[in-house]
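Below is one structure, written out as structure tokens, with a few remarks after it.
A single protein chain has been removed from this complex, and every other one stays in its place.
To keep things simple, chains are lettered A, B and C as they appear, and every chain counts its residues starting from 1.
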Amino acid sequence: MELREWQSILVPYKYAVEELKVKFKNIRNELAENGEYAPIEFVTGRVKKISSIIDKAKRLDIDLSEIDEKIEDIAGIRIMCQFVEDIYTVVSYIRSRKDMTVLYEKDYIKNNKETGYRSYHIIIKYPIQTVAGTKEILAEVQIRTLSMNFWATIEHSLRYKYNDYLPSDISDRLKKAGDAAFNLDQEMSEIREEIVRAQVMFEMKSIT
Amino acid sequence: MELREWQSILVPYKYAVEELKVKFKNIRNELAENGEYAPIEFVTGRVKKISSIIDKAKRLDIDLSEIDEKIEDIAGIRIMCQFVEDIYTVVSYIRSRKDMTVLYEKDYIKNNKETGYRSYHIIIKYPIQTVAGTKEILAEVQIRTLSMNFWATIEHSLRYKYNDYLPSDISDRLKKAGDAAFNLDQEMSEIREEIVRAQVMFEMKSIT
Amino acid sequence: MELREWQSILVPYKYAVEELKVKFKNIRNELAENGEYAPIEFVTGRVKKISSIIDKAKRLDIDLSEIDEKIEDIAGIRIMCQFVEDIYTVVSYIRSRKDMTVLYEKDYIKNNKETGYRSYHIIIKYPIQTVAGTKEILAEVQIRTLSMNFWATIEHSLRYKYNDYLPSDISDRLKKAGDAAFNLDQEMSEIREEIVRAQVMFEMKSIT
Partner (left out) sequence: MELREWQSILVPYKYAVEELKVKFKNIRNELAENGEYAPIEFVTGRVKKISSIIDKAKRLDIDLSEIDEKIEDIAGIRIMCQFVEDIYTVVSYIRSRKDMTVLYEKDYIKNNKETGYRSYHIIIKYPIQTVAGTKEILAEVQIRTLSMNFWATIEHSLRYKYNDYLPSDISDRLKKAGDAAFNLDQEMSEIREEIVRAQVMFEMKSIT
């Protein structure tokens, strides 16, 4: 495919990412402005790079005419939470929305990957209005704590560097860092109840 | 009502304005990125000020419990076009979207107001997903050329200053400026066909 | 030059444009927030496209090693005003700033070009802090009314289409549109004093 063709395929994904970012940020804002605890710290989004789409299509033996249906993370949203518990609250919000449909979910927190990767993934179908009409887009929403995200970013860079074959010393180090990240999440959960109550008070004072 | 109560009423309007701005801007971007002529110059939006809502409710004898159904411009979007012809293209795009419903339209261009005001208004119903569920919001979309907008901004300021009673010399001046704005729009329409063809070529060269 | 080399040359220009946009927008905001009349409607900026830089360098016989000193509009800022009078106020603000140096000015309003082009240009020198140290950048600031801008955009597209040789009928039409734009500016100036007083009142009521 030509660059121009790619651009025109990716345009609706780009707008889906923009709309979804606004919508998830506004869950946060709505709660904060009403003086309630907001389980979302921040939200990022991206459209997959053309080169990564091609790589993935090759790896999974997907024809380029089928990428719309078979590659689920061309549009990607990442939602960062302070606490592990918040992740499940965000999941329940997503399930109850009428402007997107949950296709399926993968809980890599309760069932974490062998690599140590922890995160909650939701694949959604999201309708985009284009000048030519409605287009249904697949998007992947990843929900994580800040320390899960910290670890995953680093793991991704390393795995990229070593083409998926991490030397065992690096792999051990990464495992230790993963444990430290997990440990921080646990300590945080312990004081969570206290904090949730404290933050609501804080937000309310801040607004007035 | 308390400030806090107002804030919580206005929150969904604020998010509606944000979402709608993203969506209308993306009509523009979609066309531009595909190398087609985009009939939208820029898009702005605002939530009506609390004091203006109260004023309007008083003036129209609307109870504050009914403002959601009876005041249509709490959420306001303004779309600016280069040419009068573009306005009707934008109107047709809005009518064909599945994520909003057109309630009714007012064409103050073909039937312009006595004051000289020209603009196209569409009242839409737009669903917003809040944490508590779906909420249907009314919003007013105003579509104008740049010179209609220029004139309207000034007329609004003057009318505000004189509490709606413009002295006749000011009123005459304003009428003359309105004619000059109308004249500019007409001259522009005359060379429009040329320009539309020229701009598509320009955009296409710019992208590559 | 390779794309990568170009990117690294253009990076400081990109940051200059971002900083200058923030700074000029804040002139507007500062005045508006203090309840004073703001002579700036809006501000845009862009870095010149690589292909346009190469074209200009060829046309003016500039070696690519000299573009930093000899092409003055790689960083370009455009400031839009409601009234012709506002342009001169903005010029005086720019002259008095300590964070940029005015190199020279071209007043295409008092001395408008044969083509009908009207605008005020200021070439400034602006220091950018990079990781490698301070870099002095040239930038062109164009100050215009909305109708000057409207006309110039269209003229630019047409001139582009016809490779600078406008057929005489198009050229006549464009001249007429230019007159209509000039006429609108004049009518606006006539009611300006009234409007300035009206808008200050308006802004002040809006803030409180």
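The definition used in the following text is that a residue touches a chain if its C-beta (ideal position, glycine included) is under 8 Å from a C-beta of that chain, and two chains touch if they have at least 3 such contacts.
Everything numeric here is computed off the predicted structure, so don't read it as measured data.
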Residue in contact with the excluded chain [from A:9, A:64, A:102 or A:158]: A:158
Residues from chain A at the interface with the omitted partner, ascending: 49, 82, 146-147, 150, 153-154, 157-158, 160-162, 170, 173-174, 176-177, 179-181, 183-184, 186-188, 190-191, 194-195, 197-199, 201-202, 205-206
Interface with the unshown chain - residue positions in chain C: 4, 7-8, 11-12, 15, 18-19, 22-23, 26-27, 29-31, 33-34, 93, 96-99, 127, 129-131, 133-134, 207-208
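Following the convention adopted for this analysis, only the chains that are shown with their structure count from here on.
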Computed distance of Cα centres, chain B from chain A, in Å: 35
Computed distance of Cα centres, chain C from chain A, in Å: 41
Inter-chain centre distance, chain B versus chain C - centres from mean C-alpha coordinates, in Å: 26
Two or more partner chains touched - positions in chain C: none
